[in-house]
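Apart from one protein chain that is not included, each protein chain of the complex appears where it belongs.
Going by the order they are written in, the chains are A, B and C; count residues from 1 in each one.
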Amino acid sequence: MPEKIIESCSVTRLDILNEKGEADQALMPSLTDDHLRELYEMFILARTFDHRALNLQREGRIGTYAPILGQEASQIGTAYALDKTDWIFPSFRENGVLVARGYPLYMILQYWGGDERGIKVPDHLNIFTISIPVGTHVLHAVGSAMAAKYRGEKTVSMVYFGDGGTSEGDFHEGMNFAGTFKLPVVFICQNNQWAISVPRERQTASKTLAQKAVAYGFEGIQVDGNDILAVYSAAKAAVEKARRGEGPTLIECFTYRMTDHTTADDASRYRTKEQVAAWEAKDPLLRFRLFMEQRGLLTEAFQKEVDAVTKQKVDEAEKMAESAAHADPSDMITYTYASLTPRQTKQMRDF
Amino acid sequence: MPEKIIESCSVTRLDILNEKGEADQALMPSLTDDHLRELYEMFILARTFDHRALNLQREGRIGTYAPILGQEASQIGTAYALDKTDWIFPSFRENGVLVARGYPLYMILQYWGGDERGIKVPDHLNIFTISIPVGTHVLHAVGSAMAAKYRGEKTVSMVYFGDGGTSEGDFHEGMNFAGTFKLPVVFICQNNQWAISVPRERQTASKTLAQKAVAYGFEGIQVDGNDILAVYSAAKAAVEKARRGEGPTLIECFTYRMTDHTTADDASRYRTKEQVAAWEAKDPLLRFRLFMEQRGLLTEAFQKEVDAVTKQKVDEAEKMAESAAHADPSDMITYTYASLTPRQTKQMRDF
Amino acid sequence: MAKLNMVQAINLALKEEMQRDKDVIILGEDVGRDGGVFRVTEGLLDVFGAERVIDTPLAESGIVGVSIGMAARGLKPVAEIQFMGFIYPALDQISSHAARLRSRSRGRYTCPLVVRTPYGAGIKAPEHHSESTEALFCHMPGIKVVLPSTPYTAKGLLISAIRDPDPVVFLESARLYRLIKEEVPEGEYTIPLGKARLAQEGKDVTVISWGAMLHRCLQAAAGFSADVIDLMTLNPFDEETIYSSVKKTGRVVIVHEAPKTCGLGAEISASIAEEAMLFLKGPITRVTAYDAVLPLPKLEDYYMPTVERIKKGIEEVLKY
Partner (left out) sequence: MAKLNMVQAINLALKEEMQRDKDVIILGEDVGRDGGVFRVTEGLLDVFGAERVIDTPLAESGIVGVSIGMAARGLKPVAEIQFMGFIYPALDQISSHAARLRSRSRGRYTCPLVVRTPYGAGIKAPEHHSESTEALFCHMPGIKVVLPSTPYTAKGLLISAIRDPDPVVFLESARLYRLIKEEVPEGEYTIPLGKARLAQEGKDVTVISWGAMLHRCLQAAAGFSADVIDLMTLNPFDEETIYSSVKKTGRVVIVHEAPKTCGLGAEISASIAEEAMLFLKGPITRVTAYDAVLPLPKLEDYYMPTVERIKKGIEEVLKY
């Protein structure tokens, strides 16, 4: 009866595209040229929209905004692995995901402009409301997966959170429910190395975030989050596994928040220019662009077309958001319950 | 850049004493005969006291009670590894720990009899109040370790919880703080296979509970919780490691709750006689007794003496608990704050 | 018609609703094989299977959080929190999400969720097993709070709560669970949320209470000509019934077992002062627990309002 090893586990890391845009052919996911072009379009749209939103915030035309610069590959690559019938549970920094799923852009601006109508998710989109309290929505995704399993639906729930989010109790409880009930849910942790000013190493002592899945008896994997092919590939495998009824997966997208936490933040207070510069060299767009060029997909005509379509979409979104009629003040009471309480009815007289 | 392994981990299990009472000499902890006799006395006292408390509950002389039958080795073995200056954070099922630390027995009865004075922990004991909400006190132990570290004290904090407790968010947050700040804390998970009616396999999908430490970047180990030598040995190593400033350890004591969850429970509703019988054969006392006999320590005279002293202690505890004057009703208001609020002062007039 | 206690009445409501609607799902700690620590869900696992009566890991935020996810996807989860003292880890999910989902999404997502939990003192239980913090949930717009005081109303209210399109915190008096039996019909009947019940009619004083305390109020009011109002729904509460009684009696005693300060009694008193002050003959009186932490069993009888204290409260307002 000596000391003996009763369980071993390991964490894998997936890289496909290097910084020169060269893909490891053995690991290449099955994506057609059309798919790749579509991914590229989404990428450009996400980045352009993000840039515009930042500008609108600076001009005081929307409120506090959480940019996604640098995380587009993690967001688009994962979202692209889903079917339309699958469910997405975003946090506050998922505009790339929303863009990839065709969320009306003007509504995103409306939301960040402080208008709930922007997050009245259109009926045809299986996207949950944006969750601001970190970690909490992990449980909603898990509950959604429980509902899917109960109904015998083959839909998968995908939930997005950050490195900081893994510290919250709700992350833990959600992961544990998912493992225990072997649920069709995919956990996407965008490890962008920072939770506002707290660096990844001070958030937790585990070497990777992927290994947190060990605690719940299912697989965790790390991918280069700036490599859209690796991200897509890992997500696709996890989604298919979930759909086959083989349970959850945690995917750690190893990436970087290239700019401030939000427009209310000043990242230069707590991190070095050198770190930012090092990660700028790993910009997921640079790499994807090189790959597309090498593959002969990024013709000048295509780029022009993409730029034009993107600009039009973003311009239109801005216009629509700004021309929306002001919300009715009574709306803030109307939607509390299915119908007004007597007290609310009285209070409504103020409007 | 292929798929590569970036982290591996393993979980060890420690056994020293087999069911025949034979110890693996290579792993034998350094305990003198006097130590072993002391451990044996504690064991008998803990079991006898537990039995008495159950009887008192059945007679309606104390309230709901949570028995420890079967878990004595896990409790005494761990507590015995601590210095008097170390800190203990018990849950509701730690009477073995309290007994081992010399907590006045009559006060334990007083507490379970529904009187707060029983948990006014004597000043010389570094034992925190009993925590009923599962998992919550994990954080208090971690905070205590933060205080110790800040003050440069060499004290260790040890916290006790069950298999069910590992599902709570507070367990997660506490483990994560402990790892992140590399704190002198030892986490004792008594995996007694049941959280009321929920079996260990439905609590979490991880193969062991020990491996949950992987999520936090520190060591987790499983020990045979019915083997007092293995338990002591693992705890001692963890305590020394913590004292050296090398951070926390999670110890999973693999044991069994041999009787009902509490006196309000009926375990026959949800588990089989066969399972209980199989574990009865692994009773930690049987094994320890065989070991003591084989070592020539369990003479008839010694056993008699232990029995007599134990009976006297438990009788006395019962007598003292029952003869205590009724608490002053106003006590329930007095201790809310350091001093009464004006409103409380008025309310005190009722007494 | 069978005479049932509250445990049986609630069990019956759950069973009938689950039979009627396969979207109704139960989840919580020990609700399955064990039938719940108070046996409220006893037998349901055998009838409906482990897919509809789900023993969860030990995690309250988890239980409510996944229930919200299920509810948003159209199921009607009935989550059990083992004791009200353990609901607080789930408070963030209740107030930040369950309460707000409809409003946040302007109606796209809703949360038809019931969170059941036993509340209240008087059962000689360990610490945290006797909480009565209903007022916290009444301060959460988007949440309804229901608290029955009899087996019959418990069944009808629970059915309404399950069918309600919004989240309901449903509080069950552990003390009453097996204390009273009354005739409870099988089959569907509902009691509307938001309506109070006149448990006794009179003309000199209005006594307002709910749950376990309602019965003490009835005992205390026995010798008086009193309206005794069983509030039943605590949020939104039935202002109309209260004001019309107060306008008749001019005197009010409000009774609850939660501490006085910021208890629901405060809101009721303040509302009366706003809407019916000119009808009042004297001060509104609250008979409540003390502003102190609920004590362990040895002292709990001193903590809660007694029949004596309630009687004294009634006598005092009758002086005016």
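Simple rule for what comes next: a contact is a pair of C-beta atoms (placed from the backbone, for glycine too) under 8 Å apart; a residue touches a chain by one contact, two chains touch by 3 or more.
Note that the structure is a prediction, hence the values are computed from the model and not measured.
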- Result, missing-chain neighbours among shown chains, is A, B, C
- Task: Touching the absent chain in the whole complex: find that residue among A:29, A:96, A:143 or A:169.
- Result: A:169
- Task: Give the residue, chosen from B:50, B:170 or B:265, that touches the chain omitted from the document.
- Result: B:170
- Message: Which candidate, A:21, A:63 or A:104, sits in contact with the chain we can't see?
- Response: A:63
- Looking at B:120, B:244, B:295 or B:319, which makes contact with the chain not pictured? B:120
- Item | Full-complex contact with the absent chain, from C:36, C:85 or C:148 | C:85
- Note on the structure: It is residues of subunit A that touch the chain not shown, namely 63-64, 92, 111-116, 132-135, 164-165, 167-170, 195-198, 202-204, 264-265, 269-270, 326-327, 329, 331-333, 335-336, 341, 343-344, 347, 350-351
- Message: Take the complete complex as the reference. Which residues in subunit B touch the chain that isn't displayed?
- Response: 87, 116-117, 119-121, 123, 128-129, 131, 133, 136-148, 150, 157, 169-170, 173-174, 176-177, 180, 331-332, 335-338, 341-344
- Note on the structure: Where subunit C meets the chain that is not shown, the residues are 61, 85, 88-89, 91-92, 95-96, 99-100, 103-104, 127-128, 133, 135-136, 138-139, 141-142, 235-236, 258-259, 261-267, 269-271, 273-275, 277-278, 280, 282-286, 290-293, 295
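Keep this in mind: only the chains that are shown with their structure count from here on.
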- Task: Take the average of all CA coordinates in subunit A, do the same for subunit B, and state the distance between these two points in whole angstrom.
- Result: 43
- Please work out the Cα centroid separation of subunit A and subunit C, and write it as a whole number of Å. 40
- Query: Approximately how many whole Å separate the CA-defined centres of subunit B and subunit C?
  - Reply: 36
- Query: Where does subunit C touch two or more other chains at once, residue-wise?
  - Reply: 57, 59, 61-62, 89
- Message: Could you pull out the residues of subunit B that touch at least 2 other chains?
- Response: 167-170, 202-204
